[in-house]
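Structure record follows, encoded as structure tokens.
Every protein chain of the complex appears in place save one, which is left out.
Then we have chain A:
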Amino acid sequence: MADNEDDDQYRIKEGDYVVLKRGEIYKSMQIQPRKKVIFEKQWIFLDNVVGQMYNTTFEILSGGALQPKKEDTESSTDVKVAGTDNRNIVDDGKSQKLTRDDIETLKEQGLKGQEIIQQLIDNSSTFSNKTGYAQDKYIKKKKKKYENTVTILKPTCRILALMYHGREPGKICHLRYDTLAQMLTLSNIHAGSKVLVFETCAGLVLGAVMERMGGYGSVIQMYPGGGPVRAGVECFGFPAHFHKTLHEFPICNVNALLAGSLDTTSKDPTADEKQFDVAVKEEPPEAEEQQEGSPEQSMETKAEDADDDHEKLEREKRKEEKAQEKKVKLEEKRRKLAASAALLEGRNADGLVIASRFHPCPVLLGLIKFLSPSRPFVVYSQYKEPLIECYTKLKEQGGTVNLRLTDTWLRHYQVLPNRTHPLLLMSGGGGYLLSGTTVATDHSKPTVSPPDDGPAPKRPKLKNSEG
């Protein structure tokens, strides 16, 4: 209570991006007044959480309102009678005396999850014969089902990476969170550097990079198609000044930039017009449809409508306004492009991170040209084969060392007294990484060189002795 001002940064505010958590399930969202949200098959309203502290666990009341949960009273389910083994436990399907309807009635009466679980235990004929471990497991399982709580967390890279991997792995090219962790470290992401990111992982990788940069330095997002995807970045809820460090550059302009033929000056009217044309084609605006539709319409209405001229004027005015708006937008876009191009032109970026559904080879070979020498890069791919190709191409063209093609295995453990064992083995699904360091390209071949950092020397061929 002493440091109330300090508390403020830990309080949930309206408009905050938060993550809801129950068990191992996460869901990201923004706090909006009177907005119904669905979480784990339940409707809830988040209005009550505003002003509460982050990491608070809430109980879901009927009607979807949330109320901070009182201190746990878990000891109430402690049952001290237990069996030693299951030799006398028979699965006759009759051990639970409560029927489905009974349970529904209990729920409708508004009983707390805890109370329902107690009822289930009291009405289970076999519960007291189960071993202590089995009783624990039973309670845990029921808790998962009947407990109506949700915890509100501040989003972090850890939580969002867990969330995306659990909910929508397809959207992030099956990038597992430990692989993402490797990427951030292998590319030496830190405050103050200039990092290139090319990703089609919903913005998760970009957000992770931005979190590690802490608003210092610059991130240039190279994007394919019409515009950058940043849904994942939103979820991080970065402060406004972070967004000033974020730049974007369309990957379709990379060749032009490398060739020095990219024109980003506004003084050249032809270039401006060209861009204008492109933009019009890219996003067919309503204006165009109106243009096509309006002649017919005006012909039809001409006879009846007296003040058609007036309407026409209005329409023209609106059209002009829209054109003006578009011009401003284009100008803004051009300015941004020029800024990113200026950042890239020095070809002195400090890091490169690639994680996309595209073939990584052309992306890597194109973007690596923007890196300073002695800088790390890392490429993610869900599949190993395209990275083998990247590896081979990089070896051919030189300019890199420390090339490593890796993947990681992640194993979780259940740690409980006398019940410790590995939980599940995740393998293969986490994707592959190719990482390395750039070096200065030097065309004059020196006489002696250090051993290539390629595959280990071939082992002596074995004579086929078994056949």
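Rule of thumb we're sticking to: a residue touches a chain if its C-beta (ideal position, glycine included) is under 8 Å from a C-beta of that chain, and two chains touch if they have at least 3 such contacts; residues count from 1.
The rule is short, and it goes like this: contacts and distances are computed from a predicted model.
Per the UniProt record, the absent chain's protein name among "Palmitoyltransferase", "2-oxoisovalerate dehydrogenase subunit alpha", "tRNA (adenine(58)-N(1))-methyltransferase catalytic subunit TRMT61A" or "Trafficking protein particle complex subunit" is "tRNA (adenine(58)-N(1))-methyltransferase catalytic subunit TRMT61A". The residue touching the chain not shown here, chosen from A:Val50, A:Ile121, A:Ala181 or A:Leu330, is A:Ala181. Touch with the chain that is not drawn comes from one residue among A:Ser62, A:Ser261 or A:Thr420, which is A:Thr420. For the chain missing from the display, the contacting residue among A:Glu59, A:Asp136 or A:Asp407 is A:Asp407, taking the whole complex into account.
Although one chain is not displayed, its contacts with chain A can still be listed: residues 3, 7, 10, 53, 55-56, 156-158, 161, 177-178, 180-182, 184-186, 188, 190-193, 211-216, 348, 350, 372-376, 384, 388-389, 391-392, 401-402, 404-413, 415, 417, 420, 432, 437-440, 442, 446-456.
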